[in-house]
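Apart from one protein chain that is not included, each protein chain of the complex appears where it belongs.
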Amino acid sequence: MSAALEREWRRFTPAERIGRFVVYFCVVAAVVASLRTVEVIPEFLYDAPEQIGDMLRRMWPVAWQHYPEGVHAPLVDSLHIATLGTVLAVLMAVPVAFLAAKNVTPQPALNYLAKLVLVAARSVNTLIWALFFVAVFGPGSLAGTLAIAFHSIGFTGKLLGEALEESNRGTIEALEASGAPWLSVALKGYWPQVRPAFWAIVLFRWDINVRESAVLGLVGAGGVGMALDTALNLFQWDRAAMILVAILAVVVAAEVATTQLRKRII
Amino acid sequence: MARTGSNRSAFPPDWWARGAWLLLLVYLLYAASHLELTPARFAAGLEHGARFLARLFPPDFRRWELLVKGMVESLQIAIVASALGTLLSLPLALLAARNLMPVWASWPARAVMVVCRSFHPVIVAILFVKAVGFGALAGILALTVASVGFLGKLMTEAIEEISLKQVEAVRATGAPFASVVTYAVVPQVFSRFVGFASYETDANLRNSTMIGIVGAGGIGGTLFAAFQRFDFDFVCAIVLTIIALIMAGEVLTVQVKKAFKA
Partner (left out) sequence: MSAALSVRGLVKEYVPGKPVLRGIDLDFEARGISAVIGPSGTGKSTLIRCINRLVEPTAGQVIFEGQDLVALPRGALRMARRRIGMVFQEYNLVERLSVMENLLCGRLGYVSPLKAWLRRYPERDIARAFELLDIVGLGEFAQARADSLSGGQRQRVGIARAMMQEPRLLLADEPTSSLDPKTSVEIMGLMQTLAQAHGFPVIINIHNVELARRFADRVVGMTAGRVVYDGTPERITEDHLKEIYGGEDWLE
């Protein structure tokens, strides 16, 4: 009887408790260290609400009339950039994803290399890629499209690779046993299995890219970001507000569209 | 021979799917030509690109103090923004949960979160720079806003997916609201929360490396300045460091998730 009473209920094993404690400790330490050392001028912090309020006041009334001549065309350009960039990214990501998936390519060296490429691609922000491509191809939509494409490979390839690794081994085995060439195994064995995940990934990425494409213009890579940059530099707050509203509308519309498409395709 | 009278087709064509593919192809060609993305332009750029690549290497780490200063600031921005964003998003997410809250509370909360995440962090950063000046403060505020938007949405979805039976059970014991939350809501969502929080911290780390381009502090400013000076060797060094930092961040995120079995 006493033996049963002695057994205390513990939610986590000792190893787990140490692990959790370490994480909590590190998080708190990091936050405290950062707060104490970050260079923030207190006056600016106290001033902030007033400054923000002032800026918002200047944005009203919103310059709706600016839309047709100054905003519509670049906004549509941004959409084109986002879509083309996503498509290009997907085309490039598929072979890399196949190389990165352990079950598809059983050579660790190739897996590692592919994963390295994907990590590097997604560690460099779209904006930074845009800086590169503007330097190489000059300002404009080409730089923007390539920036979106090269950054998106990282996430698309990673998620696709993970989807491939989850595919049913037996199905593939059967196709290989029948003497199918490798490409046929990929098309008829892997592709049908990853198709739903593939479309989910593509839609998800496109949605994000619509947001990304709007800001590329700030570094000269095309789209509505350029109009925004101009308006801000000239302190035309009402025009800037118009552009922001337009971007908001497009982003929300894209999110709705993605949700609808996802229901129908998957 | 048991073949039925009519000719059975092996692959009935899916006209919707074919139509959709055709539409997509037509759109892509249209968009490409509209943006003037011709192969000629691309080819012309490639040669320039090769020369550019040559100028990138070898990476120049001589100004490593500047590099470290910028990276540290980016880290600080990411950490503080993540902490603040997490703290603010939790009550907001709770307020926005339609299964726990009345409509007059959940709708405004949801609206706030939508607005927070609809704008790219860079845009939010620009606005804060205009409002509070250059530097880390603008960056922290911008990323906090973005975090509240994304983390809030993910948490709200998690809360809305919990089993209400547990909530009912705890309520039935006569527990006050805070206890209901602690014992019925939190245990169900905690591990997902850890996953989301790690994801958002990782995202903030990435974003913090580039908002400096618009003046919101961090390594981005150093990078942009180097670009404008055509100091491409230094640019390469900075980019390599950013890649290394983010890779480290990804590894850490995996470890944290393991510790919490998220």
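Labels A and B are assigned to the chains in the order they are written; within every chain, residues are numbered from 1.
Here is the rule we use: a residue touches a chain if its C-beta (ideal position, glycine included) is under 8 Å from a C-beta of that chain, and two chains touch if they have at least 3 such contacts.
Everything numeric here is computed off the predicted structure, so don't read it as measured data.
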item: Residue, one of A:A180, A:L248 or A:I265, that touches the chain absent here; value: A:A180
item: For chain B, residues in touch with the removed chain; value: 1-4, 8, 10-12
item: Residues belonging to chain A that touch the chain removed from view; value: 168, 170-171, 173-181, 183-185, 187-189, 192-193, 195
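The rule we apply is simple: only the chains that are shown with their structure count from here on.
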item: Chain A and chain B: spacing of chain centres that average the CA atoms, whole Å; value: 6
item: Footprint of chain A on chain B - complex, ascending; value: 27-28, 31-32, 34-37, 41-42, 45, 48-49, 52, 72-73, 75-77, 79-80, 83, 114-115, 118-120, 122-123, 126-128, 130-133, 135-137, 140-141, 206-207, 209-210, 213-214, 217, 220, 223-224, 227, 239, 242-243, 245-247, 250, 256, 258-261
item: Interfacial residue positions of chain A with respect to chain B in the complex; value: 16, 19-20, 22-23, 27, 30-31, 34-35, 37-41, 44-45, 47-48, 51-52, 54-55, 77, 80-81, 83-84, 87, 119-120, 122-125, 127-128, 131-132, 135-138, 140-142, 145, 211-212, 214-215, 218-219, 222, 228, 232, 244, 247-248, 251-252
